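Below: one structure, written as structure tokens.
Removed: one protein chain of the complex. Kept in place: all other protein chains.
Our next item is subunit A:
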Amino acid sequence: MGRVPRVHTTIDGVVYQDEVEPRLLLIHYLRDRLGKVGTPIGCDTSNCGACTVHVDGLSVKSCSMLAVQADGCAITTIEGLAPDGGHPVQRAFADCHALQCGYCTPGMVMAAVDLLRENPDPSEAEIREGLEGNLCRCTGYVNIVRAVRAAAEEMGAPGARIHPAPEAAVLPGGVPGAESAAHASAPAGGGTGR
């Protein structure tokens, strides 16, 4: 066991260069080396999704990737999604009470942002399927689905006006598109260019 590889990454917009032990998981690199504790660890089996971050714009379970595998990659964590924590998905989670203990929330938000990148106007079934890798032990998911739907509408989902989701109609501030102009500059893909 000799060589200590070097990794170059851009994480939440900052360039890092570090020597890491090959067995260091990306999640441990983020939390223990860089102090980015916004991303939690929820399981030992790659099932829960609490640790989800974006690697080159795609959601990845950071407990299931080695830090060395991230060499050359751009990573966005929940801490870098929006400077003020005001990404439309984050605000929708708060507005819709989509969290209780909050442990799953960072991963849930990152997965939801990725889902909306791929499908800006998802149905309830598509939201549930898109978030199937993220477990929540508190909420029962109903408000999470609402929040993602609300965020889709705020981010300008084209179908929202034609087929408003029934849940979305009762949301506070849920007038489709009403607020989208104010947040048009929020980086929908987590600022990673996708």
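A few notes on this one:
By definition in this document, a residue touches a chain if its C-beta (ideal position, glycine included) is under 8 Å from a C-beta of that chain, and two chains touch if they have at least 3 such contacts; residues count from 1.
Assume contacts and distances are computed from a predicted model.
Missing chain, UniProt protein name: "Carbon-monoxide dehydrogenase medium subunit", from among "Sarcosine oxidase subunit delta", "Carbon-monoxide dehydrogenase medium subunit", "Fe-S cluster assembly protein SufD" or "Branched-chain amino acid transport system permease protein". The omitted chain makes contact with just one of the residues A:G38, A:P120 or A:G133: A:G133.
For subunit A, the residues touching the absent chain in the complete assembly are 1-3, 5, 21-23, 25, 28, 44-47, 49, 52, 55, 58-61, 63-66, 68-69, 71, 111, 114-115, 118, 128, 130, 132-134.
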